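Take a look at the structure below.
Complex shown without one protein chain; remaining protein chains in place.
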Amino acid sequence: MSTAVATPALVASGLTAAQVRRERRFAGYTFFLAVLSAAVLLPAAEGSATFLMNAGRTVATLPDLVVPVAPLLIGITLACLYATFLLWTHRTAGRAVTIVGVTSGLFVLGYLAYAVDGQSASMVGLLRGTISASTPIAFGALCGVLCERAGVINIAIEGQFLAAAFTGAVVGSVSGSPWIGLAGGVLAGVLIAAMLAALSIRYKADQIVVGVVLIVFATGFTSFLATQVLSGSPQLNSPRRFSSIAIPGLSELPFVGPLLFNLTPLTYTMLLLTLALHVALFRTRWGLRLRSVGEKPRAADTVGINVNRTRWRAVLLGGAVAGLGGSWFTLDSVGAFNDEMTGGRGFIALAAMLVGRYSPIGAFGAALLFGFATAFADALQILSTGVPSSLLRTAPYVVTIFVVAGLVGRLRPPAADGQPYETE
Amino acid sequence: MAPFPRCSGLDVPRFPPPAAPARVRDRSGSCPGESQLVRLELRGITKRFPGVVANDSVDLIVEPGEVHGLLGENGAGKSTLMNVLYGLYKADEGAIVLDGEPLELHGPGDAIAAGIGMVHQHFMLVPVFTVAENITLGVELTSGFGGKLDRRAASDAVRELAESSRLPVDPDAIVEDLPVGLQQRVEILKALYREARLLILDEPTAVLTPQEANDLFEAVRAFVADGERSVVFISHKLREHRIIADRVSVLRRGAIVGTADPREASEQELADLMVGRPVDLVVDKQPARPQDVALRVTGLCLRDAGGRALVDGVDLDVHRGEIVAVAGIEGNGQTQFVRAVTGLESTFEGEIEVDGRSIRGRTRKDVLRSGVGHVPEDRSSEGLVGDFTVAENLVLDLWDAPPFARRGSRDFEAIAEHARHEVADFDVRTPSVNTPVANLSGGNQQKVVIAREFHGPLALLVAAQPTRGVDVGSIEHIHASIVAKRDEGTGVLIVSSELDEVLALADRVAVMFRGKLVGPFPAGTYSKDAIGLMMAGADPADVAEEAR
Partner (left out) sequence: MNDEPNVPPADDPEADIAAAAERERESATHKAPLGAPATQRFVAAITGTSVVVTILAFVSAIVLGALVITFSDDAALEALGYVTSRPSDFLSAAGSAVYDAYHALVTGSLGGLGQLSETLVAATPLIATGLAVAIPLRAGLFNIGAEGQVIAGGLTAGIVGFSLSGWPIVIHLPLAVLAGLGGAALMGWLPGVLKARTGAHEVITTIMLNNTAALTTTYLLSTAFIRNPTRNDPISKGIAESARFPRFPGLGSYRVNVSIILVIVLAIIAFWLLERSTTGFELNAVGSNPVAATSAGMSPNRAIIIAMAIGGAMAGAAGAAEILGIQGRITDGFSAGIGFDGITVALLGRGSVGGTVAAGLLFGALKSGGRAMQAQTGTSLDLVVVIQALIIVFIAAPGLVRALYRIKADDGLGTTRVAKGWGS
């Protein structure tokens, strides 16, 4: 494809042709950001943006953040240009991705200031929205990490979400308790996982095909039941939602209190589960065996580890985690089931897993990024910046494409990911 | 049958009995196997695969304290037999008897429990795990709550085992960063950690330098020195059996055709037994008549993603009408070297010219069509599309060139006609030219690759491991074809880790070690042992002293 010739200087810096091309591409991107910031945003800057740092009742209040927009945008433009210079001349010391990430973050900040210019916006609200929106994505990504670390590609997260959201809504409505609804949602996630496991582990079907088909199945089945059953009986589709639980004391800290210590049970679970799975995967016997099965199943088999049983368990556990994420839609966020309400977030979860490089904490970090894209678009919608809301709502999807295209090339998946294990 | 008497007067000095017997880690407090003699018996093992009987009623006895050689060609069924013994395959018929007790194997776990350990030809190691994690996988040391791994205890245990069995290795190294020789050591330690009393070594020397192989033989001797433990040693190399084995059983077409004392039977006898007909061990060729330069490589450097040099300043000329062979242990940069020379690597420092024209900036397609043939290292993954037919694979590199295609449309008649011709010429054994190539045997697949890459007038032919995994009959045919190609006036570059192949074919020999090329020297300048030493990094000047 390429006929790029590495010059001696580049070779001395230890870059391959692919890396050289990548850094040039990144440089083009940061330059584009600089131009946007200077030519589009800066001319419209007139005053200052106010970010509210307080919410609810806290023991102390922080001063609100007042940012003069024009100087900020000038600074960001210069930062973007500096990043372009570093990338174009390959003075990145292997931190090209970090540079691009920081630059993008700065630009987003600048855009936010531009949008808020002359008005005020709640920083706490924006970040709370981020954590909330990232909850299902993080659950889905953790499910993906579990399955793929064990060597089973799970594209069906979207289907698990839908099944769990539907079941959670119905069981929650019938029982009157969101907790029982949650149990139902988890069970539905496990059920889809069992189908995935049976088809891909037992019957060795193509895992991507099975995953997509399971999504089609779950979509069709939940839509079918929603039309057939729920539309006629709204009492089956009005579960009680989880409410936020404030942790006494901590929740009254300024800024971090409302942000981190007054969340819904599902979000707390997500945060704890991320940590627990990270430790379990990398520090315990269970995790070592699970990873060995995904990296080199035959090696695991030759030391007496039952490969397929390990995979089954990982996929089912992943299904339970995805079930938590699916239940979020009906038991935490919306409070009723709608057709295809998950809106592709199962796929964004997959992207988060890839960007997080198959590690629970990394996946959580990536989920926060996608959650921020959603919360950001929501916040802008309120601020009425002139950008139509339907275009704003593309933000998480466009961010996903950018991030996946920018980062996944360097990814190293578990070596046996997607390969059925044949004992003979 | 009585335990086989130990012989003396070997090619390598016998390893002296260790001062302290090489001990097996004892985690249970007692060592149940200490006085237990393992006598293994295979009775009538039969294993069938679609289209092939891999093992045909095999009987085999391994006595305690014995190194039992298993000799056979590629595809004779050696590995299958050992995988049955290790519980990876289930035999269709027959029984495994260990110390008079029939052994039911439902998986490798059962074999391990019975004291059987196996070092596979393709290592059973998780590349991204540490040495200690690999060795303890399945019998992990844990501490505290919830199965938390005790990494320090594992490291210490592995270090202790490595030292006591004289196979030192860093327990905290990541396996994929280790050279193959050390990886093999990890495999052996893995078996020892599980207190193996019968160790199966499947083609262990394939990845080792001759010197490393000698180290391995010493470790094997130490292992069986107590007269209780035993080893099954699989190899297709006669010489190695003569060095290490107490007895050797010869496997041909899945059946045992004889058991012999390898030091009494002659090499020719064993070879004939293995192949089933007299074998011509030498390649018949005239002296080379070198002509113009077909390939000129100057100052070639290739680097990995981290900037490390994989090929480091290589200069080499290959003339039309000669065979230059590059010997070397795998992983010393040959793969990258061949990729660059055949136009698969777009970024390189230095210069590569084929027939006087630089290949820089040219596509692989362009390079191939300017008269380069390339027999890749791994035919099934690099050389063939398994789902495609024999006919389609024979035109895989000329798919859009006349006469096989016109105006974007493929000409099936021309393709089939060409295929019938090549199949007859190269003796490819296939039911029809429309058979998917994946259904052919390994040797016949290789013939398809060779037929395609040898097609037409070539300036340069590059063949990497041209006879790997190919049976003896096909090897003779492939070697003869290579020599014929040379005599047509093609420059031939062979890259091989099989020293015998290099010596049989080459007009000039070079050795590649850690990305640097030594030579080429005219064939016969150095002895086989000397080249073996160079493959392990010895300086030619020093070797010359020794050789003379």
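When the chains are written out, they are named A and B in that same order, and each has its own residue count from 1.
Assume a residue touches a chain if its C-beta (ideal position, glycine included) is under 8 Å from a C-beta of that chain, and two chains touch if they have at least 3 such contacts.
Note that this is a predicted model, so its numbers are computed, not measured.
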Touching the hidden chain, out of B:V186, B:L199, B:I415 or B:V511, is B:I415
Looking beyond the chains shown, say which of B:V472, B:L503, B:A523 or B:A538 touches the absent one. B:V472
Touching residues (missing chain, whole complex) on chain A: 1, 22, 148, 153, 155, 195, 198-199, 202-210, 212-214, 216-217, 219-221, 223-225, 227-229, 298, 343-344, 347-348, 350-351, 354, 388, 390-391, 393-394, 397-398, 400-401, 404-406, 408-409, 411-413, 417-419
Which residue numbers on chain B touch the omitted chain? 49-52, 54, 73-80, 83, 88, 120-122, 252-254, 275-277, 344, 363-369, 374, 376, 380-389, 391-392, 396-397, 399-400, 405, 408-410, 412, 415-416, 427, 429-431, 434-436, 438-444, 469, 471-474
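To be clear about the criterion, only the chains that are shown with their structure count from here on.
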Separation of chain A from chain B, taking each centre as the mean of its C-alpha atoms, in whole Å: 45
Chain B contact footprint on chain A (complex, rising order): 1-6, 8, 11, 13-17, 19, 280, 283-286, 288-289, 291-292, 295-296, 298-306, 415, 423-424
Footprint of chain A on chain B - complex, ascending: 86, 88-90, 107-109, 112-113, 118, 120, 123-129, 133-134, 137-140, 142, 146-149, 190, 194, 301, 303, 305-307, 346-347, 349, 360-362
